[in-house]
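Showing chain A:
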Amino acid sequence: MADMVSIPHSQPQQHQFNPYTENGGTILAIAGADFSVIAGDTRQSEGYSIQTRYAPKVFRLTDKAVLAVNGFAADGNMFVKKVRQRLEWYRHAHAKDMPIRAIARLIQTMLYSRRFFPYYVYNILGGIEEDGTGAVYSFDPVGSYEREACRAAGAAQSLVQPFLDNQIYFKNQTPAPGTSFPGHLSLSTVLSLVIDSFTSATERHIEVGDGLEMYIVLAKNSPSIQSLRDIRGMSELTATEDGERVFVVRRDLKKD
Partner candidate 1 sequence: MSIMEYNGGSVIAMAGKDCVAIASDLRLGNQMLSISSNFQRVFPVTDRIYIGLPGLATDVTTLRERFRLRVNMYTIKEEREIEPEAFTHLVSSTLYEHRFGPYFISPVVAGISKTPTGGIKPFIAATDLIGCINFAKDFVVSGTASSKLFGVAEGLWEPDLGPEDLFETISQTLLNAVDRDAFSGWGAVVHVITKDQVITRKLKARMD
Partner candidate 2 sequence: METSFALIGKGYVIVAADTTSARSIVKMKNDEDKIKTVSPHLLMTYSGEPGDTVQFAEYIERNLRLYQIRNIYPLRPAAASSWIRRSLAESLRSRHPYSVNLLLGGYDTSLSEPKLYWIDYLGTVTEVPFAAHGYGSYFVLSLMDRYHDPEAPLEEGLETLKKCIQEVSKRLIVSPERYKVKIVDKDGVRDIDL
């Protein structure tokens, strides 16, 4: 007779595979009259460990659209890959780049198609609308979205968003008598605010730091190009002759 193996008093054990993690970092986008700035830090962490000091979270999709993804990095990268694939198919079918409001709707349907096993990612899409205005679209992980003037997401959202409310929307401020707030902020002001936001977040949040990548999308013949002249560490990524131009600025953030 075969040996009987008995497991003495072993309790049934439950194993649960958790397919998600949170990889820290923060993203931010601000729209201007004829430009859009989309930024993110480059630290990628898991718990208290830094996995890499350079993992981009902001991606150029077309010459008029840039996508920032934050949350679970693996999902984020896969999602960007799939969006890019859909944009390429569109280009082959229609011989032009998809307009940004169509990309926004595409992202919604792609996210909602995974309603019950979502991409664990917060998306912010920035770029130039067909009418030449700067645009920011922000999404939740299952595809709810909205066009806004500015949005922060990720680990330091709670630090950055109220600062933006104050400095972009002028919340809780009243203009001096006889004056009014500027209707649209200039590119140089916006870039300073983005840099300040990330240095502040780096100072007080452990998951933010290492590097900063700011993508700047300019509308056709935008005069805002003037204020980019003296920006340190800038390079152009424009691929087409359509008129919209994409630039990236890379800066160091504190590494502690």
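In the analysis below, contacts are C-beta pairs under 8 Å (C-beta built on N, C-alpha and C of every residue); 3 or more make two chains touch, one makes a residue touch a chain; residues count from 1.
The candidates were selected such that all candidates are chains of the complex that A comes from, given by their letters.
The structure presented is a predicted model; accordingly, all values stated were derived computationally and were not measured.
Set chain A beside the options 1 or 2, and in this complex the one it touches turns out to be 1.
Within the complex, the chain A residues that touch candidate 1 are 156, 158-163, 165-167, 171-173, 196-197, 200-201, 203-204.
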